[in-house]
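Missing here: one protein chain of the complex. Every other protein chain is in place.
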Amino acid sequence: MSKLSTLQRGQLAAQAAPPGGAARPAAVAGTARRWLTHPAVAAVVALALVLLPFTGQDKFVLSVAVTTFITAIAAASLHLIVRTGHVSLGHAAFMGIGAYVSALATMRLNLPFPLAVCLAFLAPAALALLVGPVVLRLTGKYFVLVTFLFGEIVRTVFVNWTEVTGGSNGIFGVPAPSPYFAEPVPFYYLALGFMLVILALIARLFNSEIGRAIEAIRESEPLARCSGVPVLRLKVTIFVLACGLAGIAGALQGHFVRYIDPTSFATDQSLTLVVINVVGGMFTLVGPILGTLFMVLLPEFLRGYVELQHVFFGVVLILVMAFFSGGIADMGQLLRRGGAKGAK
Amino acid sequence: MSASANPPSARLLEVAGLTRHFGGLKAVSDLNFHVAEREILGIIGPNGAGKTTAINLVSGVIRPSGGQVRLAGEDITGLPPHVLARKGLVRTFQSTTVYGDRTVHENAVRGAFLGLYPGFVSAFIDTPRARRMRADTERLVGELLEWLNLSEVAHLKAGSLPYGYQKTLGMVITLAAQPRIVMLDEPVAGLSAEEADHVRDTILKIRERGITVIVIDHNMRFMKGLCDRVMVMNQGHELTTGLPLEVLANPQVIEAYLGRGHAAAHRI
Partner (left out) sequence: MFNSAVLTQVAVDGIGLSAIYILIALGFTLLFGIMRVVNFAHGAFAMLGGYALFYLYGDWGLPYLVAAPLAALVVAAAALVLERFVYRFFYQKMFQSMIGLLGLDMAIMYLAVIAWNAEERSVPPGTEALVEVGDLVFPAQKLIIAAIAAVALLAFYLFTHYTRYGRAMRAAAQDVEIAQAQGVNSSAIYQLAFFIAVFMAALAGGFYAQTYALSPFVGEPQLMIAFVVVILGGMGSIPGVALGGLLLGLANSFLGTFYGSAASTFVTFGAVILLLIFRPWGLLGAKEA
């Protein structure tokens, strides 16, 4: 915070109380982001998604859509954690726990799908409740490292605990939620339904006073704390919620693909979720949604060149982190300020 | 500034034997002081005297190795900041004074967390109680900004304001919590003389509202013109406490700041 000269202060004062009284509004949200989050736009998009199967799309497109919905849920759940100021490089581990729990619940305990999904939420949430209070005290870089290592440990468990998880072979023959949902179109609606509900809940959370407290925590923990915000308690609550939702995403994936592969819940997937949040925008829920679209559509453009896709992702990551820390969603704001503002 | 009478029952904050070690170093050692209600106590001392550590200990930012802190008779030793805020003890910070990217209005609202947040579930479903709390907070914030002449800049980003305004906003954030006692960490560091005078007037206004104030700073002129009493810290403990003029003329105090041998050569 630099000291302004008397001249500058005078100018600012004049600006603050000009004769007309119209103060320049503080623009934290870019215009682009504002129209993206408008309820009308969201409603139109939701409607389009609901009508999609009726446009005669083939099974492949529906399948890609389902994967997109599931990824969006997982990315949005990570977004909850990111908004409190922590980046987890082990989020896919919680997805995996949800996937295994749901599969085992339906296959070995013969529980109905709704109950299995509840367990898929509760199991990773319980683990998050256990590790959260310890791990969330760590600052930025140490939290990243610990979650990274945590993800590796969980993956090692998945691969080695053969009696329960099937080891590196995974679990085959995971049943569909019910005979009705074994068909692509019904499952499409199931996944869409989950996504819309979860995104709506998360959006509501951010719009409430909880969201305000979360922002305060992320922007300045000391200030928030001294205003009475129970920082650790709130972070843990959000973390538990986020990991539970990741578990639901994992369960949906398991029952969709009908197979649980331990390597699909490893660092690669965790990194993908982080990339989605970073590239799409870390400070708004629109971010992970845009990011998921980006991550899904991109392979379609570079179809057949899997390696080039990865190279491209890598380069995009470098560019985004070097110049646009806020991600795509904040780019409108950055462009308005006249070019790269320089990463913080 | 007249010294206020200090009957024991009017002691809002009492610190006894407060100690904090860092490895082998005693940053604060057997510190004792008290503040009466509606008093403005200044804390001064050379660099490394332990002032910041002391305020961090009292405000719950770090935990004491020993000693006791009482607020209105209640033992609050070692309680974390968010609990202390609920009990009416708040503070400002020297470095992060405000939420720079947010409007002045939003900054003040965030300070009012205790009167605004109805609980996780209530906030989520927006109960009538939640709405009531929000309306009350808006009223409180409006009144605070008006009172301290920040209404006109309420919609500007805090980080774009002159430094003096930011310091004032930092105080607004604490006032929004409707505290009984406020601790200000270097409120005039880096400010010009006129800005410092403005801050002094603001603090006097705060005291008029019935709020007790503890101020830490290096600016002697500012402290002289503001505080009822001043405590001088040196090497982690209290050196002397008394009226500003007396304290600043005290040879031991001069020696603490300028080193031995200077005391005799100086008269204030």
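Some notes on this structure:
The letters A and B name the chains in turn, as written, and every chain counts its residues from 1.
Criterion: contacts are C-beta pairs under 8 Å (C-beta built on N, C-alpha and C of every residue); 3 or more make two chains touch, one makes a residue touch a chain.
Treat the numbers as computed from the prediction; the structure is a model and nothing was measured.
For the omitted chain, the shown partners it touches in the full complex are A. Touching the missing chain, out of A:Leu149, A:Ala182 or A:Leu297, is residue A:Leu149. Summarising the interface, subunit A meets the missing chain with residues 87, 134-135, 138, 140-142, 144-146, 149-150, 152-153, 156, 160, 271, 274-275, 278, 307-308, 310-311, 313-318, 320-323, 325, 343-344.
Keep in mind that, in the parts below, only the chains that are shown with their structure count from here on.
The centroid of the Cα atoms in subunit A and the matching centroid in subunit B are 39 Å apart. Here subunit A touches subunit B in the complex through residues 1-4, 8-9, 12, 16-17, 23-26, 28, 204-205, 208-210, 212-213, 216, 219-220, 222-231, 237, going by the rule given at the top. Of all the residues in subunit B, the ones that touch subunit A in their complex are 59, 61, 80-82, 84-86, 90-91, 93, 96-103, 109-114, 116-118, 120, 123-124, 126, 130, 134, 152-157, 159-163, 166, 173-174, 176-177, 190, 192.
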